[in-house]
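Mind looking over this structure? Questions follow.
Excluded from the complex is one protein chain; the other protein chains are retained at their positions.
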Amino acid sequence: MNKKSAIVLIACPDQKGIVNTVTGFIAKHNGNIIDLEQHVDQHEKMFFMRLEWDISDFKLAQEDIQNSFSSEVAIQFNMQWSLHFSEQPLCMAIFVSKYSHCLFDILSRHQAKEWGFNIPLVISNHKDLETAVTQTGIDFQYIPISRENKTEAEAQQIQLLKKHNIDVIVLARYMQILSEDFIKKFEHKIINIHHSFLPAFPGAKPYHSAYERGVKIIGATSHYVTADLDQGPIIAQDVEPIRHTDTIEDLVRKGQDIEKIVLSKAIWSHINFKTLVYKNRTIVFE
Amino acid sequence: MNKKSAIVLIACPDQKGIVNTVTGFIAKHNGNIIDLEQHVDQHEKMFFMRLEWDISDFKLAQEDIQNSFSSEVAIQFNMQWSLHFSEQPLCMAIFVSKYSHCLFDILSRHQAKEWGFNIPLVISNHKDLETAVTQTGIDFQYIPISRENKTEAEAQQIQLLKKHNIDVIVLARYMQILSEDFIKKFEHKIINIHHSFLPAFPGAKPYHSAYERGVKIIGATSHYVTADLDQGPIIAQDVEPIRHTDTIEDLVRKGQDIEKIVLSKAIWSHINFKTLVYKNRTIVFE
Amino acid sequence: MNKKSAIVLIACPDQKGIVNTVTGFIAKHNGNIIDLEQHVDQHEKMFFMRLEWDISDFKLAQEDIQNSFSSEVAIQFNMQWSLHFSEQPLCMAIFVSKYSHCLFDILSRHQAKEWGFNIPLVISNHKDLETAVTQTGIDFQYIPISRENKTEAEAQQIQLLKKHNIDVIVLARYMQILSEDFIKKFEHKIINIHHSFLPAFPGAKPYHSAYERGVKIIGATSHYVTADLDQGPIIAQDVEPIRHTDTIEDLVRKGQDIEKIVLSKAIWSHINFKTLVYKNRTIVFE
Partner (left out) sequence: MNKKSAIVLIACPDQKGIVNTVTGFIAKHNGNIIDLEQHVDQHEKMFFMRLEWDISDFKLAQEDIQNSFSSEVAIQFNMQWSLHFSEQPLCMAIFVSKYSHCLFDILSRHQAKEWGFNIPLVISNHKDLETAVTQTGIDFQYIPISRENKTEAEAQQIQLLKKHNIDVIVLARYMQILSEDFIKKFEHKIINIHHSFLPAFPGAKPYHSAYERGVKIIGATSHYVTADLDQGPIIAQDVEPIRHTDTIEDLVRKGQDIEKIVLSKAIWSHINFKTLVYKNRTIVFE
């Protein structure tokens, strides 16, 4: 992995000359393109791009790129865009209830330094996973949730998230529904894993529903959380064939393996700045 | 493939001694088990079985098996069961509209003698595929469907199906909805292909819906037709990953490959007497 | 599909400014980029690109693009490149022996106008599939092959290929090995389907070998033919899980479905100018 690179994520109305202008900016300031992926949505007439370039010999100082790109490139194309640096890893909080498989999978990758991000904080409405978390040196905060205390609980959560400068929240089978207010504060920054191939079987107990319906394939879906439950933009999905011989317990067992892998794939895309959201759909660069 | 074999498909309340009694019947009359697959649904307390045995040295005459098995085995366990012989291939009719991919796939297998069944009849509400069908020597019947003539059209279809002694009807992207009356006459004998991974995207234009929802996987589902549209027992499903780069046209193109393979898998299971239906779910033996 | 578009496929040593220069060429002559995919092989320091642009308002005449791109862009970056036009579909010949599944799949797509290409010619060393081919109006040439007549047979084949201006040859389970001389004449223009997930089980009878080895997954591989048998650059692969219950006949049956789909995917990529070969590996654009 290149340690010193910059990444721009761009969305704007499609028109002639965008790629030429963006790459002209890089060339002019002596950048070296590491990765360029662009996508034109012909139906929406929208242009999307992810560009990563080596900034070791870049003539612009790191702190000047934002302003220069804005005035030299972004304004003329009416771009919605963001700038990121590979050496500034994101800061992640994990929300969890009692299921451990997704949490443990993320912690394992963290411990193996498989991913470049920080996890300073795990929040749970149960104490079951406290020891497993604190053992790894991560702060575990127990915040029980009830119908009565939800507003206060979320206020407490937000305070903790701010304190730790959290960039992205992962709901690792967190069995609570976040309020609209909470979600608005972290638009496209909350990643959930749902245990079905959405839009099939939204809501509670999808494995039971899958069993009842007699499907021959089960799946899992990772998506950004929006105010509509299980309706947010999908980042990653995967499936596994099943048979009539599989009980609901088998579906749960097989499904948990899909869940943890799909969630981790979605997180990987997000923390490497490979995702864009447009009209409830994602662009996921490779 | 063994040319001279018998197959029983059994469903009954689970109790002790079923397998022992069934296999005792085979042993007593000197049959040789080729394939035995059983499944107990612990939740429903139901027993399901498919047993195939070589009848070349069987002591019972082929025409006596039905009665003997009934009195010696089936009655005591209150079995719903059916008897089939490998040398009596099923007779299939195909209903089609304008899309050719599923029809051509079936005809190709038929021409290659990949499958042991007869196709005496193709019925369509359009003439587009007439030449392709008649070239293969199969009877092509053009029966246009409108809101007004639906009852008469179905009567005409049923007459043709009877004339050709049709055992199974395949809707190979037939874009018409059959009446409840029609469906009742062929319970669990009409196989449909739906171009989504049901229960996601039932009804019309599933690829458009899949695109709109931004799923990362598309699929196809083959199921027995029941009175509830796209709600019948699922026989086979398969999926294919897609990306944001795929247009609706790409989804259609990729999806058609899944459709034809999934439909053919479902047909293969059905014509080899490997399917049972219980409470809107299928048991599909291998 | 855009009817009037041009496509360039580019391979050259990586250096700064390539994308900017190529897109500058398009912008300067008033082209509108439809699709741009680039790939940098960091290990080989090589740059690869596929660019498709709308030429309906392009200021250069279609017949001048080759020279202009060459002098304005290609020479300075030492590019190996090729230019294609979407309105000039490729001309394909199919070589076949006795197995029909791949041939029928291709003919079905051809008949359904799923693909934009011409098939004027099918060559076979057996007569089994003659009727099926001639029925569709395609020229069927029977050229038997023996150890003795191979050179003459290939000469005859080449003459036919030239007569029909064939751009790409598809070996649709053609059970003969082409000579080195033949292959040289059509470098990266002969597409084969091999019935295993290469490099496992090259050579004859891969399903038997797969069965013997007890693998839990079978597959198929489509690749460009080179002088080394089954060693050419891979274009597409797919697999299917199997179990101990599957006999060799089951593997053949399941495998044939994979073969025909994988071969068709490879053909689709090739005829849409989405493949590049570098050092026995393919770049397959989406």
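The letters A, B and C name the chains in turn, as written, and every chain counts its residues from 1.
Here is the rule we go by: a residue touches a chain if its C-beta (ideal position, glycine included) is under 8 Å from a C-beta of that chain, and two chains touch if they have at least 3 such contacts.
Quick caveat, the model's predicted, so the values are computed rather than measured.
Asks: Per the definition of touch given earlier, which of C:K127, C:K184 or C:K216 contacts the omitted chain?
Replies: Looking across C:K127, C:K184 or C:K216, the contact with the absent chain belongs to C:K216.
Asks: So one chain is hidden, and I want to know which residue out of C:Q15, C:S56, C:N165 or C:N280 touches that hidden chain in the complete assembly.
Replies: C:N280
Asks: Which of these touches the unseen chain: B:V40, B:L83 or B:L160?
Replies: The one listed residue touching the chain not shown is B:V40.
Asks: Quickly run down the residues of chain C that touch the omitted chain.
Replies: Where chain C meets the chain not shown: residues 39, 42-43, 197-201, 212-217, 219, 233-239, 243-245, 247-248, 280-284.
Asks: Could I get the residues of chain A that touch the absent chain, sorted low to high?
Replies: 1, 100-101, 104-105, 108-109, 111-112, 114, 132, 135, 243, 245, 249, 253, 256-257, 261, 264, 286
Asks: To test your reading of the contact rule: which positions on chain B touch the chain that is missing from view?
Replies: 16-17, 19-20, 23-24, 26-27, 30-38, 40, 42, 241
Throughout what follows, only the chains that are shown with their structure count from here on.
Asks: Which one of the chains is farthest from chain A, going by Cα centres?
Replies: Ranked by distance of C-alpha centres from chain A, the top chain is B.
Asks: Please state the rotation angle, between 0 and 180 degrees and to the nearest 5, that superposes the Cα atoms of chain A on chain B.
Replies: Rounded to 5 degrees, the superposing rotation is 180 degrees.
Asks: Hey, how far is the Cα centre of chain A from the one of chain C, in Å?
Replies: 37
Asks: Which residue numbers or ranges of chain B touch two or more of the other chains?
Replies: 243, 245
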